[in-house]
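Pasting in a structure now, in C-alpha coordinates, and then I'll have a few things to ask.
In this view, the complex is presented without one of its protein chains, the others remaining in place.
== chain A ==
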Amino acid sequence: MFDVLKRNNVSIQGKGEETIIFAHGFGCNQNTWREVAPAFEDRYRVVLFDYVGSGQSNRNAYDPQKYSSLEGYAQDILDICHDLGGNDFILVAHSVSCMIAVSAALQEPQLFKKLVFVSPSPYFFADGEYNGGLDKQDIDGLFEMMDNNYLGWSSLMAPLIMGNPERPELGEELTNSFCANDPAIARQFAKVTFYSDYRSFLPLVEVESLTLQCTDDMLAPAHIGAYVAEHMPNNSLVHLKASGHCPHLSAPHEVVRSISSFLKHE
(Lines give C-alpha, C1' and ligand atoms only; values in the text may rest on other atoms or scores of the structure.)
Protein backbone atom coordinates (compact mmCIF):
# COMPACT_ATOMS: atom_id res chain seq x y z
CA MET A 1 0.00 0.00 0.00
CA PHE A 2 1.00 3.58 -0.53
CA ASP A 3 1.48 6.26 2.07
CA VAL A 4 -1.38 8.56 1.05
CA LEU A 5 0.42 11.78 1.97
CA LYS A 6 3.40 10.82 -0.21
CA ARG A 7 1.27 9.27 -2.93
CA ASN A 8 -0.65 12.51 -3.44
CA ASN A 9 2.31 14.80 -2.67
CA VAL A 10 0.27 16.37 0.14
CA SER A 11 1.57 19.63 1.54
CA ILE A 12 0.23 21.04 4.81
CA GLN A 13 0.73 24.70 5.73
CA GLY A 14 -0.77 27.22 8.12
CA LYS A 15 -2.46 26.82 11.46
CA GLY A 16 -6.08 26.84 12.50
CA GLU A 17 -8.84 24.69 13.91
CA GLU A 18 -10.35 24.03 10.54
CA THR A 19 -8.78 22.51 7.44
CA ILE A 20 -9.16 23.73 3.85
CA ILE A 21 -8.25 21.28 1.10
CA PHE A 22 -7.59 22.76 -2.35
CA ALA A 23 -8.17 20.40 -5.29
CA HIS A 24 -6.58 21.32 -8.63
CA GLY A 25 -8.30 20.92 -12.00
CA PHE A 26 -7.42 18.89 -15.03
CA GLY A 27 -4.00 19.24 -16.63
CA CYS A 28 -2.15 21.00 -13.83
CA ASN A 29 -1.06 20.47 -10.25
CA GLN A 30 -1.33 21.99 -6.78
CA ASN A 31 0.82 24.99 -7.81
CA THR A 32 -2.28 26.34 -9.48
CA TRP A 33 -3.36 27.52 -6.01
CA ARG A 34 -0.13 29.35 -5.20
CA GLU A 35 -1.71 32.82 -5.12
CA VAL A 36 -4.88 31.78 -3.31
CA ALA A 37 -3.96 29.17 -0.71
CA PRO A 38 -1.37 31.22 1.28
CA ALA A 39 -4.04 33.85 2.04
CA PHE A 40 -5.79 31.31 4.30
CA GLU A 41 -2.75 30.07 6.17
CA ASP A 42 -3.10 32.43 9.15
CA ARG A 43 -6.59 31.14 10.02
CA TYR A 44 -6.76 27.62 8.62
CA ARG A 45 -4.74 24.48 8.17
CA VAL A 46 -4.21 24.58 4.38
CA VAL A 47 -3.82 21.29 2.51
CA LEU A 48 -2.64 21.03 -1.09
CA PHE A 49 -2.22 17.82 -3.07
CA ASP A 50 -1.73 16.40 -6.57
CA TYR A 51 -4.16 13.81 -7.89
CA VAL A 52 -2.51 10.49 -8.67
CA GLY A 53 -1.08 10.85 -12.17
CA SER A 54 -0.69 14.64 -11.88
CA GLY A 55 2.11 16.87 -10.65
CA GLN A 56 4.51 15.09 -8.33
CA SER A 57 2.18 12.34 -7.22
CA ASN A 58 3.49 8.78 -7.17
CA ARG A 59 2.98 7.52 -10.70
CA ASN A 60 3.26 3.91 -9.56
CA ALA A 61 -0.04 4.36 -7.74
CA TYR A 62 -1.82 5.08 -11.01
CA ASP A 63 -4.32 2.34 -11.79
CA PRO A 64 -6.13 2.89 -15.12
CA GLN A 65 -9.14 0.93 -13.85
CA LYS A 66 -9.53 2.96 -10.67
CA TYR A 67 -9.04 6.29 -12.42
CA SER A 68 -11.45 5.50 -15.24
CA SER A 69 -14.15 7.44 -13.41
CA LEU A 70 -14.26 10.59 -11.31
CA GLU A 71 -15.11 8.35 -8.31
CA GLY A 72 -11.54 7.03 -8.46
CA TYR A 73 -10.23 10.57 -8.13
CA ALA A 74 -12.76 11.27 -5.37
CA GLN A 75 -11.16 8.39 -3.49
CA ASP A 76 -7.87 10.38 -3.47
CA ILE A 77 -9.64 13.18 -1.59
CA LEU A 78 -11.39 10.78 0.81
CA ASP A 79 -8.09 8.97 1.50
CA ILE A 80 -6.41 12.27 2.32
CA CYS A 81 -9.27 13.26 4.68
CA HIS A 82 -9.05 9.89 6.46
CA ASP A 83 -5.32 10.18 6.74
CA LEU A 84 -5.52 13.69 8.21
CA GLY A 85 -8.30 12.55 10.55
CA GLY A 86 -11.33 14.40 11.84
CA ASN A 87 -14.12 15.87 9.77
CA ASP A 88 -15.63 19.28 8.95
CA PHE A 89 -13.25 19.68 6.03
CA ILE A 90 -13.66 22.64 3.71
CA LEU A 91 -13.01 21.55 0.13
CA VAL A 92 -12.18 24.11 -2.57
CA ALA A 93 -12.22 22.62 -6.05
CA HIS A 94 -11.51 23.96 -9.53
CA SER A 95 -13.06 22.90 -12.83
CA VAL A 96 -13.32 19.10 -13.12
CA SER A 97 -12.44 18.80 -9.44
CA CYS A 98 -15.84 20.27 -8.62
CA MET A 99 -17.65 17.12 -9.73
CA ILE A 100 -14.95 15.03 -8.02
CA ALA A 101 -15.84 17.01 -4.88
CA VAL A 102 -19.54 16.27 -5.49
CA SER A 103 -18.70 12.57 -5.69
CA ALA A 104 -16.62 12.72 -2.49
CA ALA A 105 -19.35 14.63 -0.64
CA LEU A 106 -21.97 12.08 -1.69
CA GLN A 107 -19.85 9.14 -0.61
CA GLU A 108 -18.99 10.55 2.82
CA PRO A 109 -21.06 13.68 3.50
CA GLN A 110 -20.11 13.72 7.19
CA LEU A 111 -16.50 14.54 6.25
CA PHE A 112 -17.30 17.91 4.72
CA LYS A 113 -18.50 21.15 6.22
CA LYS A 114 -18.42 23.34 3.13
CA LEU A 115 -17.63 23.02 -0.56
CA VAL A 116 -16.41 25.72 -2.93
CA PHE A 117 -16.71 25.20 -6.68
CA VAL A 118 -14.52 27.37 -8.90
CA SER A 119 -15.78 27.27 -12.53
CA PRO A 120 -17.81 24.05 -12.25
CA SER A 121 -19.66 22.19 -14.97
CA PRO A 122 -21.64 18.98 -14.43
CA TYR A 123 -21.78 18.14 -18.15
CA PHE A 124 -20.03 19.71 -21.11
CA PHE A 125 -22.32 18.76 -23.98
CA ALA A 126 -25.83 19.68 -25.06
CA ASP A 127 -28.73 17.45 -24.04
CA GLY A 128 -32.35 18.55 -24.53
CA GLU A 129 -32.78 21.96 -22.95
CA TYR A 130 -29.40 21.72 -21.26
CA ASN A 131 -26.52 23.25 -23.17
CA GLY A 132 -23.10 22.46 -21.74
CA GLY A 133 -21.52 24.75 -24.33
CA LEU A 134 -19.34 22.28 -26.21
CA ASP A 135 -19.86 19.75 -28.97
CA LYS A 136 -17.89 16.70 -29.97
CA GLN A 137 -15.92 18.61 -32.59
CA ASP A 138 -14.71 21.11 -29.96
CA ILE A 139 -13.53 18.31 -27.71
CA ASP A 140 -11.85 16.50 -30.61
CA GLY A 141 -10.08 19.77 -31.39
CA LEU A 142 -8.98 20.13 -27.78
CA PHE A 143 -7.75 16.52 -27.65
CA GLU A 144 -5.85 17.11 -30.88
CA MET A 145 -4.21 20.19 -29.36
CA MET A 146 -3.26 18.09 -26.36
CA ASP A 147 -1.88 15.30 -28.55
CA ASN A 148 0.20 17.86 -30.43
CA ASN A 149 1.43 19.63 -27.34
CA TYR A 150 2.64 17.51 -24.52
CA LEU A 151 4.17 20.59 -23.07
CA GLY A 152 7.47 19.96 -21.47
CA TRP A 153 6.88 16.24 -21.46
CA SER A 154 9.27 13.69 -22.77
CA SER A 155 10.20 10.39 -21.26
CA LEU A 156 13.63 11.84 -20.53
CA MET A 157 12.13 14.55 -18.39
CA ALA A 158 9.50 12.37 -16.79
CA PRO A 159 11.72 11.00 -14.02
CA LEU A 160 12.77 14.52 -13.13
CA ILE A 161 9.23 15.81 -12.97
CA MET A 162 7.49 12.87 -11.40
CA GLY A 163 10.17 11.06 -9.49
CA ASN A 164 11.57 13.68 -7.15
CA PRO A 165 8.83 14.96 -4.90
CA GLU A 166 11.44 15.80 -2.29
CA ARG A 167 13.14 18.11 -4.78
CA PRO A 168 10.34 20.14 -6.36
CA GLU A 169 12.83 22.68 -7.72
CA LEU A 170 13.80 20.12 -10.37
CA GLY A 171 10.28 20.20 -11.74
CA GLU A 172 10.10 23.97 -11.54
CA GLU A 173 13.23 24.41 -13.58
CA LEU A 174 11.76 22.55 -16.50
CA THR A 175 9.90 24.48 -19.12
CA ASN A 176 6.12 24.23 -18.89
CA SER A 177 6.42 21.72 -16.05
CA PHE A 178 3.24 23.08 -14.51
CA CYS A 179 1.32 21.37 -17.31
CA ALA A 180 3.66 18.44 -17.71
CA ASN A 181 1.70 15.29 -17.05
CA ASP A 182 2.14 11.86 -18.52
CA PRO A 183 0.32 12.01 -21.89
CA ALA A 184 -1.30 8.60 -21.48
CA ILE A 185 -2.68 9.55 -18.06
CA ALA A 186 -3.66 13.04 -19.23
CA ARG A 187 -5.59 11.64 -22.17
CA GLN A 188 -7.47 9.23 -19.91
CA PHE A 189 -8.18 12.01 -17.38
CA ALA A 190 -9.46 14.23 -20.19
CA LYS A 191 -11.81 11.52 -21.40
CA VAL A 192 -13.12 10.88 -17.89
CA THR A 193 -13.50 14.62 -17.38
CA PHE A 194 -15.29 15.50 -20.55
CA TYR A 195 -17.60 12.55 -20.83
CA SER A 196 -18.85 12.47 -17.23
CA ASP A 197 -22.41 13.56 -16.59
CA TYR A 198 -22.98 14.62 -12.98
CA ARG A 199 -26.24 16.48 -13.44
CA SER A 200 -28.34 13.88 -11.65
CA PHE A 201 -26.05 13.96 -8.59
CA LEU A 202 -26.25 17.70 -7.93
CA PRO A 203 -29.65 17.63 -6.12
CA LEU A 204 -28.34 14.97 -3.72
CA VAL A 205 -25.56 17.08 -2.19
CA GLU A 206 -26.71 18.61 1.07
CA VAL A 207 -23.38 20.03 2.20
CA GLU A 208 -23.42 23.84 1.98
CA SER A 209 -21.62 25.03 -1.13
CA LEU A 210 -20.54 28.07 -3.11
CA THR A 211 -20.19 28.44 -6.88
CA LEU A 212 -17.73 30.98 -8.29
CA GLN A 213 -18.63 31.90 -11.85
CA CYS A 214 -16.33 33.78 -14.27
CA THR A 215 -17.24 35.73 -17.37
CA ASP A 216 -16.27 34.43 -20.83
CA ASP A 217 -15.52 30.92 -19.62
CA MET A 218 -15.73 28.58 -22.59
CA LEU A 219 -15.71 25.46 -20.42
CA ALA A 220 -18.17 26.68 -17.83
CA PRO A 221 -20.38 29.42 -19.30
CA ALA A 222 -22.45 31.65 -17.00
CA HIS A 223 -25.70 29.72 -17.39
CA ILE A 224 -23.93 26.55 -16.21
CA GLY A 225 -22.97 28.18 -12.89
CA ALA A 226 -26.63 29.21 -12.57
CA TYR A 227 -27.67 25.61 -13.35
CA VAL A 228 -25.39 24.27 -10.62
CA ALA A 229 -26.71 26.78 -8.06
CA GLU A 230 -30.31 26.05 -9.01
CA HIS A 231 -29.98 22.28 -8.85
CA MET A 232 -28.05 21.99 -5.61
CA PRO A 233 -30.19 22.31 -2.48
CA ASN A 234 -27.69 24.42 -0.57
CA ASN A 235 -25.60 26.32 -3.11
CA SER A 236 -25.05 30.05 -3.49
CA LEU A 237 -23.74 31.62 -6.66
CA VAL A 238 -21.23 34.46 -6.90
CA HIS A 239 -20.38 36.09 -10.23
CA LEU A 240 -16.75 37.15 -10.48
CA LYS A 241 -15.43 39.98 -12.62
CA ALA A 242 -12.59 37.69 -13.67
CA SER A 243 -12.75 36.21 -17.15
CA GLY A 244 -11.69 32.79 -18.44
CA HIS A 245 -11.56 29.44 -16.73
CA CYS A 246 -8.88 30.02 -14.09
CA PRO A 247 -9.85 32.97 -11.85
CA HIS A 248 -7.58 31.70 -9.06
CA LEU A 249 -4.69 32.56 -11.40
CA SER A 250 -6.03 35.61 -13.23
CA ALA A 251 -7.82 37.24 -10.27
CA PRO A 252 -6.58 35.57 -7.07
CA HIS A 253 -7.63 38.45 -4.77
CA GLU A 254 -11.21 38.34 -5.94
CA VAL A 255 -11.28 34.57 -5.42
CA VAL A 256 -9.77 34.89 -1.92
CA ARG A 257 -12.34 37.57 -0.98
CA SER A 258 -15.28 35.49 -2.21
CA ILE A 259 -14.17 32.33 -0.43
CA SER A 260 -13.39 34.22 2.80
CA SER A 261 -16.78 35.85 2.95
CA PHE A 262 -18.48 32.49 2.29
CA LEU A 263 -16.49 30.83 5.08
CA LYS A 264 -17.14 33.60 7.61
CA HIS A 265 -20.83 33.56 6.87
CA GLU A 266 -22.23 31.04 9.33
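The criterion applied here is as follows: contacts are C-beta pairs under 8 Å (C-beta built on N, C-alpha and C of every residue); 3 or more make two chains touch, one makes a residue touch a chain; residues count from 1.
Basically, contacts and distances are computed from a predicted model.
*Asks:* Tell me the UniProt protein name of the chain this structure doesn't show, selecting from "ABC transporter permease", "Sarcosine oxidase subunit gamma", "histidine kinase" or "ATP-binding protein".
*Replies:* UniProt lists the chain that is not shown as "histidine kinase".
*Asks:* From the list A:D127, A:D147, A:E206 or A:E230, which touches the chain that is not on show?
*Replies:* Only one of A:D127, A:D147, A:E206 or A:E230 touches the chain omitted from view, namely A:D147.
*Asks:* From the listed residues A:E18, A:E108, A:D138 or A:D197, report the one that touches the chain absent from this view.
*Replies:* Going through A:E18, A:E108, A:D138 or A:D197 one by one, A:D138 is the residue touching the chain not shown.
*Asks:* Contact with the hidden chain only, please: which chain A residues?
*Replies:* Interface residues of chain A facing the absent chain: 25-28, 31-32, 34-35, 134, 137-149, 151, 175-176, 178-179, 216-219, 243-246, 249-251.
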